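Left out: one protein chain. Kept in place: all the others.
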Amino acid sequence: MQDARIEIRIGGTGGQGLILSAKILADALAAGGKHVAQSQTYEPTSRGGYCNADLVISDGEVDFPITTALDQLVLLDRLAIKPSWPLLKPGALVIADTRLCPELPAGNYRRYHLPLSRTALELGSERVTNIVALGALVALSNICDRKRIEQAVRAETPRGFLDLNMDALKAGYAVHVQAAAGNNAEVNVGT
Amino acid sequence: MLIDTAADFDVRDYLRKEMMPHFLCPGCGHGIALRALLWAIHDLGLDKDRLAVVSGIGCAGRLSAYIDANTFHVTHGRPLAYATGLALARPDLHVVVITGDGDCLAIGGNHLIHACRRNLKLTCLMLNNEVYGMTGGQVSPTTSETRLTTTTPLGNQEPHFDACALATAAGAGFVGREVTHHVPKLKELIKAGLEHPGFAFVEVQSDCTEIFGRKNDMGSSSEMIMRQKSEIRPSAYLDTVDTPFRSNALPTGILARNDRPEYGATYRRAAAARKGAS
Amino acid sequence: MRDPVTTVRPDPASPDSPALKADRADDAFNVLIVGVGGQGVIMVSKVLALLAQSQGFEVKQSEVHGMAKRGGSVFSHVRFGKRVWSPTIPKGDVDILVALEWAEGLRWLPFLKAGTGIFICDTKRIVPPFACLNRRPGAPLRYSKETPTEVVTHVGEAYAIDATDMAEKLGNERAANVVLLGALSTALEFSTTDWERTVAEFVPKKTVAVNLEAFRRGRGWIEEARNTTPAVEAPVTRTPTPADAAYRVRLEINPVWCKSCDICVKMCPEHCLRLNADRIAELAEPERCTGCRLCEWLCPDFAIRVHLDSAGAVAQQGLAQ
Partner (left out) sequence: MNAIDTALTGKSAVKLISGNHACALGAIAAGCRFFAGYPITPSSEIAERLARRLPEVDGVFVQMEDEIASMAAVIGASMGGVKAMTATSGPGFSLKQENIGYAAGAEIPCVIVNVMRGGPSTGMPTRPSQADIMQARWGSHGDYPIIVLTPASVSEIYSETLRAFDLAEQCRSPVVLLYDQVIAQLSETVALDGAGHASATRKWASGPRAAYQPYDGGSDAIPAMARPGDGYRTHTTGLTHSESGFPTQQPEAVTRNLSRLFSKLERHRDLIDSSEALHCDDADVVIVAIGISARAATRAVEQCRAQGLRVGLFRPITFWPFPEKQLRQAAAKARAVLVPEMNTGQLRLVVERVLAGVAVEGLHLFSGEAITPSDIAARATALARGA
């Protein structure tokens, strides 16, 4: 039984582009030779309501493709805390948006409370919060080669939005550094 | 011209003679309507091998079995939907649907309106005898007001459907109605429907003598067919709409005709354009 | 093959041609238009009435129609002048009789003014069902046998015009009435422009061109006829029917398919079928059978086939020629 298994969740609400972020990450990982299963849970509405996009990553074939113990969790809405918290592994990486998910439960995890949506707004569109979050996740987890994630973003982005998405990704890479440099109290590594 | 094809046309050339005599009751108008359809097919010289007839359930639905062609007797109310699949998959076939008033307007009403809207090349022949004959004479969507049926012992209280008005409103490319009394004109009407490039809806007012006629004291088969003449006013002119004598009877003739694009051709053209572009 | 036929020209010496009398101060000018249902009698009279009205005349028009939308007798009186009192034209006072059907024209002839009345008649023959003495094709008809040549002896000026054929050649049989309007226009003093404008106003837009052409042809035909010697012989045209060919009718009745519904027995116009002792349809009086095929068409069980035995041979002869 292989257990080089890594589980990631991006949680938030419908319409935030969570599934797109997960797909981009999954594509990048697959291109790197990983076996990936990407699933989602959503409410029967097109917009709003709790939604999550999950990844199970393995060196061999993924047996059970649904998350059971999260290694990494990105939270873009407070709605995502309740269904995700019970799955969190001890010491897991948690990246949460400061504005959309202002309060986090205590526990044994690596906590990054980052201004993801604010960064997106500063770039010109809150809609790229998902890409900023993706950049932050890649930077903090080192789960994936940056070149591959950039290729995957390019492949999934309509031409008109390419610059914006690439800017968002790069801003995401740096958001924790900038937040730390700005002595932002919300950046909190460790519990 | 009429005389010529009448002499030339022997209905038996288009029947599965081994299936005859058919199962319809004595005097049933459906047999006359079937003749008109086969005559129209003969006049147009349609190839029996390329002719597909799809029919639903009920007295009208049984007619397909008697036609020497590719025939499909499908589920209740669904012949238009089956025919849509068949015609889209096989544009080389000439697809005709035979359906009844209950089959087409009650259980199959949704398929009718969308077939009219879609405008795929199909000819839908709806034989309207105002009753569910095969199940023993229950009220149907076209039963005239006050008529007696086994499920309207008080006389029908529901208003009846004008199927042609429905088909017209839903966008059918060709809509016509005729009675079985005037066979050559009925044949010409069906012929015009078969020739129409899009969806054609032809309603035939047909007598149910044994069940509906008897229940409503309408006399013998011949009296019923004579009533068509005295109440509905069929004329020999194909291009005029004949307003009926009886106040709640419906007009006959070609009631609507338009040149909306045929769906199958439109789809194939769009597909070819997409293929060419990519 | 069916050319317009007879003309009787007015005597050039005649002092008062009716065409000159439209401005008569006292009497109204009377036009009677007759035909059978469906031919467009009312249209002719409406155009005339409209035109006369636009020229400042008082117009009265009355009609009888609606008793039969198709096939029945229809007539319309149009009277115009400075004052018109009665809407109907007394017998013998008609200045111009326009007939869209031959027999109808003959029927109304007594209404025409003796000596001066103009008779414009389509040679189209619509034989009413009650004129059939026997339904066997080719049987004698109780229909007017007068030829145009015979008719013209009764009237001052007569034109027998095959307007239906002329309209057919234009591609629209229904424009026959407008051909007659064209003919009528030559007998009245309204300008051609006014006529054509009124016709164009009256007909459906997409048929304006064909109707104007029909009008011109009708007018041209009369004008030409006036300038040529009248034809002497004027046979009434008749569409050849299979009845002209000799054939024998034979009914093939399938007793196994027959369900004894009685439709053929009751619907046969000659009452020559009956149900036999086994309740199977049979041809009881073959000599009466005309081969009309109604029984074959109306049999819901496909049990009857009508054979016209020599028809094939006749058709083949036709082909050989």
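Just so it is clear, A, B and C label the chains in written order, and each chain counts residues from 1 on its own.
Assume contacts are C-beta pairs under 8 Å (C-beta built on N, C-alpha and C of every residue); 3 or more make two chains touch, one makes a residue touch a chain.
Since the structure is predicted, the reported quantities are computational estimates derived from the model, not experimental observations.
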{"item": "Shown chains that the omitted chain touches within the full complex", "value": "A, B"}
{"item": "Given B:Ala6, B:Ile32, B:Cys59 or B:Ala83, the one touching the chain that is not displayed", "value": "B:Ala83"}
{"item": "Interface with the undisplayed chain - residues on subunit A", "value": "1, 23, 26-27, 30, 34-44, 62-66, 68"}
{"item": "Chain not shown, touching residues in subunit B", "value": "16, 19, 48-50, 52, 54, 64-65, 68-75, 78, 81-90, 92-93, 110-111, 113-114, 267, 270-271, 274-275, 278"}
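Here, only the chains that are shown with their structure count from here on.
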{"item": "Arrangement of touching chains [line / ring / star / complete / other]", "value": "other"}
{"item": "Whole-Å separation of chain centres (CA-atom averages), subunit A against subunit C", "value": "89"}
{"item": "Geometric centre distance via CA averages, subunit B-subunit A, whole Å", "value": "61"}
{"item": "Overlap residues in subunit C, where contacts from two or more other chains coincide", "value": "none"}
{"item": "List of subunit C residues in touch with subunit B within their complex", "value": "69-70, 242, 256-257, 259-263, 265-267, 293, 297-303, 305, 308, 311-312"}
{"item": "Parts of subunit B lying in touch with subunit C, wherever the complex brings them together", "value": "3, 6-7, 10-12, 15, 20-22, 24-32, 35, 180-181, 183-184, 209, 220-223, 225-226, 235, 237"}
